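All protein chains of the complex are present and in place, except for one that has been dropped.
Naming follows writing order (A and B), and every chain is counted from residue 1.
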Amino acid sequence: MTKARFATTRRTVLGGAAAGAVLLGAPALLRAQQGPVVMAALNPLTGAGGNYGPGMLATIQAAAQAANDAGGIDGREIELVSEDTQTSPEAAVRAARKIIDVDQAIAIMGTWASSVTTAVAPLCWESRTMLSAVSGADSITRLPHDGYFFRTQPTTTLQIDAATRFMLDQGAEKIAYIGPQTPFTQDSIDMMGEIALGAGKSFDSLIYEADKASYGSEADQILHGEPDFLFLGGYTPDVTVLLKDLFRAGYEQRMLAFAYAVNQALVESLPQDVTNGIYVFSPTPAVDSQAYQRVQEILGADVKVDPYSAQTYDQANLMILAAAAGEPTGTGIRDALRTVSQGDGETVDNVADGLGLLAEGKSIQYSGASGPCDFDNRGDIREVPFLFEQVQDGSFEVVERR
Amino acid sequence: MASYLVSIATFAGIYAILTLGLNVMWGLTGMINLGLAGFFAVGAYASALVTTALGAPIWLGFATSAVAAALAGAVLTASTLRLRGDYLAIVTLGFAELVRLIASNEIWLTRGTDGISGIPGPLRGALSPADFNLLYFGLVVLGAGAVLVLTQRIAFSPFGRVLRSIRDDDGVAAVAGKHVARFKIAAFALGSAILGLAGAFYAHYTSYIAPDIFRPLITIYIFLALTAGGTGNGVGALVGALIVMAILEGTRFLAAEIPGLSGVQTAALREFTIGAALIVIMRVRPRGLIPEPVPMLGPATGGGREARP
Partner (left out) sequence: MAAQIAQLIVNGLITGALLALPTIGFTTVFAVLRFPNFALASHVTIGAFAGYVANVSLGLPIVASVLVAFAVAGASGAATDEWVLKPLRPYGALTAAIASIALTVALENVVRFSFGNELRAYDVPLYRDWRFLGVRLGPQQVENGLLAAAAVAALFAFLRFTRIGKAMRAVADNPTLASIKGIDADLVGRLVAFVAMGLAGVGGMLVGLNSSIDPLTGFRVILSVFAGAVVGGLGSVPGAVVGALVVGIGEELSLVVWDPTYRSAFGFLAILLVLTFRPRGLLGERAY
């Protein structure tokens, strides 16, 4: 049994190498004109980001499927490859190498952890493959990516500004930030503190260690200053633990968290007493966009759309539309991206309509499920409205859009 | 496909250097180091910082990595000499976690969880990416080869014999007049230096390092590599690293062949196969594929101490 399994592994790799050798020998023209357009989803399917990956993959797959149902890119089918980053930059780099060299994908979508995206980015710009991510670290767009990168997650500046002003407008007097160490934690704390103190309010912060089974003492420490508005900077696994410990510690004031952290999964797993009243915020689509509803349909009526899944839906649509508008290559997408994502064209919010209009020679402007999707030349979102909701009895009620 | 294989082989080579380092510590001297990731990190950060922040040439970065890691190893061993082997394990584990925490939180020094990008590579600007990868692969092969030759020399030298005697029974070694502590520190420092070098190789290849990379999972892979290849054995270490990399990458293609699974299930199946494949290898060849060629003398007294693999 051992030998058989071992031999299969060797045989598969050797077989793949042989096939690769044949492919390398085939004329480049032949390869380009025929066959499917290969794109890739690279998501955290295991590891620390594991509870986000599957949802992101689902919406990417749905977008590709919808495009294929509408005829594909210039009649060519889109073939979607999926790999796991294991939420590790080292594993992600190997996965990206396989995607770029073996699958020869023109686009890679949906990397989550900032360190993963930063590790994969050089492979992409060196091979002229387009990369899109949901990562938040400000440093990513400052890399010399030569246009081969864009992301749908707003920068720390945009997010913290909107969040802090919301809390102040809600009448906060003592704001406190509590979250794990991430590339954007220090920037967030600095910025939030500056705005809060500038408005004459008090500000406190605490950074805890991720992956712990309890945060009782950390809760005690941050509650010492008696804040009346807590900002939770963490992700679903640690926020779940933290909320329980804050509840036990008797905290009854207000809280604001990222919508990707206090998501439906979290709300369903905690008692309503614990989650009632928590505010969440996320980048939100333009008022007239139907894309959000489409994502809702994909994920199912009883599943609240996760901000990351909404973003990857948009990423996939944009990659496909840009490939159709320009050339189905990484460079083609790079050059055509902003002609389909912003500008004066007809507004579309899904890939089928977009492909149809492009085929007629018209110009389009994609407005997505996670926002208007307008990018500056560094690949960052220009501006985006934020939606603030509040958890009530296990569901999310809209509070404000700003 | 060719450049993919070259890239995977390069990573396998870096894993091989790590495995060779572990072999010096554990295979030869019997000292358990569960904190491999920490020494790997020390080497990677040392070289990355020296070449980016201080603008030093790459060869100096490599030298700094080896020295920094060796120092860390020496200090760690010296402060834990009295501890039994199992306790050294927990201390090295703690060391690795501490390194990761420092790397994540001391932003002024290590740029925190953001990581360090733009680490230079030899001739990186002058060559095309494909050519650079090929050149680097050659460098890693040379590096691994050099480390292998060095460790084989040591293994069969008088120094190596003392190390093995310490591994098998350090009481006997002490009675034989050997200053056990000095040998242990030297062996651990040497092994750590090799681990640090692997870190430098990694940093200059990928041009980016971050604390996330240096998690216990890497330590697990290296231990599996050494066990599967053959502990105490330089060539076994190399073979083991290649096997682990082949399993890591091969399962990617295998799992994709199974229809009807969701993304998570495919990923879970792949990781399951990695664990299962290594268990199978160990069951079939418990002493590793290339067991240590040096004949082992059984323990003088029966019972109690089991024979080393």
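As a convention for this text, contacts are C-beta pairs under 8 Å (C-beta built on N, C-alpha and C of every residue); 3 or more make two chains touch, one makes a residue touch a chain.
It should be emphasised that the depicted structure is a prediction, and the values quoted were computed from it without experimental measurement.
Visitor: Give the residue, chosen from A:D146, A:D220, A:E297 or A:E383, that touches the chain omitted from the document.
Guide: A:D220
Visitor: Looking at the full complex, which residue from A:T46, A:S289 or A:N317 touches the chain that isn't shown here?
Guide: Per the contact definition at the top, the residue touching the missing chain is A:T46.
Visitor: Just one of B:A2, B:V67 or B:I90 touches the chain that is missing; which is it?
Guide: B:I90
Visitor: In the full complex, which bits of chain A touch the chain not displayed? Write them out.
Guide: Chain A touches the missing chain through residues 45-48, 50-51, 53-54, 181, 206-209, 211-214, 216-218, 220-221, 236-237, 240-241, 244, 247-250, 265-266, 269-271, 273-274.
Visitor: Taking the full complex into account, what residues of chain B touch the chain not shown?
Guide: Its contact residues with the unshown chain are 26, 32, 79-80, 82-84, 86-87, 89-91, 93-95, 97-98, 101, 104-105, 220, 223-224, 227, 264-265, 267-269, 271-272, 274-276, 278-279, 282-283, 286-287, 303, 306-309.
One rule holds in what follows: only the chains that are shown with their structure count from here on.
Visitor: Report the inter-chain centroid distance for chain A and chain B in whole angstrom, where each centroid is the mean of the CA atoms.
Guide: Going by mean C-alpha positions, chain A sits 34 Å from chain B.
Visitor: Given the complex with chain A, which residues does chain B contribute to the contact?
Guide: It is residues 1-5, 7-8, 11, 101, 104-105, 107, 112-115, 117-118, 129, 206-208, 210-213, 215, 217-218, 246-254, 262-264, 266-268, 270-271, 277, 280-281, 283-284 of chain B that touch chain A.
Visitor: In the complex of these two chains, what residues of chain A are touching chain B?
Guide: Against chain B, chain A makes touches at 1-2, 5-6, 8-10, 12-13, 16-17, 19-21, 23-24, 41, 43, 45-46, 50, 53-54, 57-58, 82-84, 86-90, 93-95, 97-98, 100-102, 113-116, 118-119, 122, 126-127, 137, 139, 143, 181-183, 185-186, 207, 209.
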